[in-house]
Each structure stands twice: as structure tokens, then as C-alpha cells.
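One protein chain omitted, others in place.
So that you can tell them apart, the chains are marked A and B in the order they are listed, and the count of residues begins at 1 in each.
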Amino acid sequence: MNPGPFAEAPETFSRRLRSDVGGVYAIWLREVKRATRDRGQLIGGISRPLLWVLILGIGLNPYFRGEVYGEVRFIVPFTYLQFIFPAVIALNIMYTSVQSAVSMIWDRQFGFLREVLVSPLPRSLILLGKVLGGATVAFFHGCLVLILARFADVSIAPADIGYGLLLMALLAFGLTSLGIVIANRIRSFEGFGVFSNAVILPLYFLSSSIFPIDPGLTRAQAVVVYPEWLITLVQINPMTYAVDALRGALIHFNQFDPKMGMLVLLGMCVLFFGIALAEFRRS
Amino acid sequence: MRRVVALTRQYSWIILGILLLCAVSLLPPDTSLSEVKADGTLTACVPAEREPLVMSDPQRPGVEVELLTQIASAIGVKLQLNTIASMGEDFDPQSWGITRAQCAVVAGGLVDSTQTRSFLEVSPSYAETGWVAISPKELPSLEGRSVGVLATVQGFNRIALASYLRSQGVQMRILRTGDELVQGLATGAFDAGITEALMGESLSTGKNWLIRPLPAPLERYPLVFGLWKGDLTLKRAVDDAFDRMQADGRLAAVLKKYGVVGAPGEGP
Partner (left out) sequence: MSASPPDMPPAVEFTGISKRYGRTVALDDVSLEIGDGEFFALLGPNGAGKTTLLHILCTILQPDSGSVTVRGADVVRNARRARQNLGVVFQESSLDDRLTVYENLEFHGLVYGVPAAIRRERIAQLLDIVELTERRDTVARALSSGMRRRLEIARALVHDSRVLVLDEPTVGLDAQSRGTVWRHIERLRAERELTIIVTTHYVEEVEGADRVCIIDHGKIGALDTPANLKAQYGSESLRLVPRDEATRNELLAQFADRASERGEALVFTVPDTAFVDALLGQYGTRLRELSYEHSSLEGAFLALTGRGAKDQLAGPRERTLAFARQGGEHTR
């Protein structure tokens, strides 16, 4: 009846590797399975693009187009719908990433984390599985927005979309890691809600996601239209470059150097995952 | 089969959500097309005269007019032209003062450039254009020559042209009409005339002059129609009509009638 003392066999490297990969897979799979059973999150992930693209996009569209040829002050060669479309993708990814971090608080409070901590799986891989799982779900939510591409007149041909998908994946990974770094500091759900409203949303809105810092003007002139402090905040916000890179990939319009976007995203991923790992190991 | 049913039930919410989004993406985002159809006419703003795109001969109304007529009938409406005098005289769009109320389509030799796209949406391109040099005899290069420049075209990069000509060390004379260019070349007032390609082609029909496009870094521009931004449904209808015209050769036929070289891929 007893299938042998398998726990005593010496661990070869390949056995250990396979065991570790299986562990990361298990944690990733759990995150994904939980997400498919989370109706609330799904409803949010679908209603958000509907709200933003459908209602906000159409509603504000007329204000941003040249009703009189030559009289538009902001020279952006796209409709408003096209302009905010990549930003809505980023918004969906952001919300979902942060929500998956909330589940970390949940796990810690309700004991599931302990089950994983007493296992032989190394801490770094536990964290990796968790971040990958959360990032996968966030990426999927970002892709939900892409379904509305035809409505917003954004092309999703494979050539255009490949780079965009890569950026979305990096953004999902980086933001999930950030969410976990924040979750480590906040011990209760109420605190997290406050934080998400006070920090995450301003971070999003100040990333030139819903209004362009006019690229046709030099910085000096941009200051004349927008207050100086706003321009500065937008320029130091890393999300600005991430959203800008995504916009560049999808509608081929960049306000900033496109390479910056990729650099910022990679930096975010490495930095936040590193911090999360260091803190996780220590706890 | 049973496995598919089981999977569907498990992921039912996700599938429902995706279907909802797909359905929404098929909604019409605006009323531009339905307005045009309700009116029964497709209005277009054009300059008074613009060879060979817009002309006053009823038998030969111009490349653009003929194309627009065909597009209008594809949508199921009639074409109505609104002649805006300022469009022909000034290349600065702000002085034209056209609004959405006057026309749904803006025509008259618009090119697909960043500047145009800043204000308007564009249709597919029907031909390509750029700066050309017209001369009665063979000119290996423009260096040190005298030229007459007819630059009353919107959307072209005049600054680039100017710097190119300066780098060639030419003597420039600014012309105001096509007639001046024709006369100037005939009398030999200048060695070559610089103008936009289609204008140049039509000016030199029957005259055995040589037309050479100016080299890089001067760009080639696709010629398009302008649509107002946000008129997505109308744009889709125009795109459809265009594709069909291109497929069954009507586009090529019109271009041939006026002796215009089409977009790359189109024969002369």
C-alpha cells in the first residue's frame, strides 16, 4: 500500500529541477484557476473597457477633432478614441495586477501562504510563480480590451500587434511585482483600498494616458498650455513612458522616445521583482 | 464532445464576456454614414480649378471628381460639389475656413502627410505625387539652372524643396499659375519648371516636355481624399468602395483617361 520511501531517495539535479518547475507551474496554475472563478474581477475587466472606450471615448471624440479645418489647437494625428485605446489597455492591466497582489494579503491572513512556505520549494520560485500567474491574468485582461480594436479603429494585424503584446506582458509582470511590494507593507484590506485609490489611479492619470502633452510644441511652449508642475509630474512618472511605448506600438504615435518605454518597462520589472524577492526572503 | 460542453460551462462567464465585447465592437461608433444616406448626397469641398484633379469641363470633370462620383454611387447617394475659392489660392488650410457643415469629404489634391493627418482622416490613396521638374530638353541636373516654382499645393514640404533647390544653387522664380509656368518654359524664361507631379503631367500634355521627379530627400506623397476625424462609418464605406474600384479596374481606367501615373502598382 505504501509506494516506497520516495522521500529518502537522494535528489538528483534533474529531479530537483523537474520538481521545482512543477512547483512554479502549480502556483501559476492556482492563480489562473482562481481568476477564472472570480466573477467580480471578470466583470470589472469587461466593464472597464466598455466604459472607457465606448462611453468616454465616443463622448469626448468630437472635442478633439478638427471641426474646422486648421483650427484644432492640439495637433495629434489620431482620433481621441485611438489615443486613449492603448491607455485603456494599460488601465485594465494595472487594475488586475494590483488585484492579484491583494490575494497575497488574503493568502497571508488566511493561512494558505503557510502551506506553500513549509514546502521544499525555494522562496524565489514561489514568488516567481505568483507573479507569473498574476501577470498572466492581467495580460489576459489587457487582451480583452483588444477585442474593441475595430470599434476604435486601431489595427490589430499581427505585424503591429507583436511588439504591443510584448510590452503588455512586461507591463503586467512589472505591475504585479509592484503590487506585491505594496502588499507586503499593507497588512489589511482597507489599507490596500486606500492605497490603490490614492496612488495607483493618480499614477495612471498622470501618465499622459487621457490627454496628450502636445508633441507639436517644444517643452517651453507645452508649459504655457499646461502648468509646469503637471508637465514635470508627467515626465518623471515611469508609467508615462510605458503607456507611450504601448501607444507607439499600437497606433504608431509616440510623444517620447520609444526606446525609453522599453527601458522603463524592463527596469520596472527587474527593480520591483527584486525588491519583492528580497522582502519575501526576509519575512 | 462532452469535454467541450464541460469546458464551456466552466468558462461560461469568460466566454460570455468575450462575446459581449465582440458584439460591442461591431456597433457603429458614429452617425456619419447614416447622415449621408439620409441626406441622399455626399458633399465634397473642392477648389475651383486644379488640373487634372478638378476641372471645369463637364466632359472631363477631373480625376477626383470622377472618383468621388463613383464612390457616391457605391454608397447609394449623389455627389454634390462645394467649390471653395480659397482652396485653390492659398495652401494654408486655416485660411480655407471649411467646416464639417459644408462637406463630408475634402478633396483637391490632399496628400497623406502628418500635417494632413493632424486635422483629417484620409481615404486610401489613388495616386502618388511629388515634386517634379519639367523641361523642354534633357537636363542631367538642376545645378546652376534657373527654375520657375509653382508651389500652390497643400501639404507638401515647401521648406525641404527650398533647401534642396538652394543646395543645387538654382535661381528661383515663384510662379502663381500654371499658365505662367507653361509660358515661361515656352519662352525659355527659365530652364525648368518645378511643380507637383499631376499638375505637371497635365500641363505638359501634348507638349513633348520631359518630366523628371526630383530625387530624394524630397518625398513622394500619396494623394488621398480627406474625411473628418471620427467619421468612422463613412470612412469604412469609402474604403470599401475604393477597394472595389481598385479590384475591378475602374480606378485604373479613370487615371488612364487623364494620363496620370497612378500609385505604385498602377500602370500609367
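The rule is short, and it goes like this: a contact is a pair of C-beta atoms (placed from the backbone, for glycine too) under 8 Å apart; a residue touches a chain by one contact, two chains touch by 3 or more.
Note that the structure is a prediction, hence the values are computed from the model and not measured.
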item: Left-out chain, listing which of the shown chains it touches; value: A
item: From A:120, A:202, A:227 or A:267, residue that would touch the chain that is not displayed; value: A:120
item: Residue ranges of subunit A at the interface with the undisplayed chain; value: 1-7, 11, 15-16, 18-20, 22-23, 25-27, 29-30, 33-34, 37-38, 40, 102-103, 106, 109-112, 114-122, 188-190
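Criterion: only the chains that are shown with their structure count from here on.
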item: Separation of mean Cα positions, subunit B and subunit A [Å, integer]; value: 41
item: Residues of subunit A that touch subunit B when the two form their complex; value: 36, 39, 42-43, 45-46, 49-50, 54, 58, 61-62, 64-72, 75-81, 144, 147-153, 216
item: Subunit A contact footprint on subunit B (complex, rising order); value: 10-11, 13-14, 17-18, 20-22, 24-27, 29-30, 92-100, 106, 114, 117-121, 228-230, 232, 235
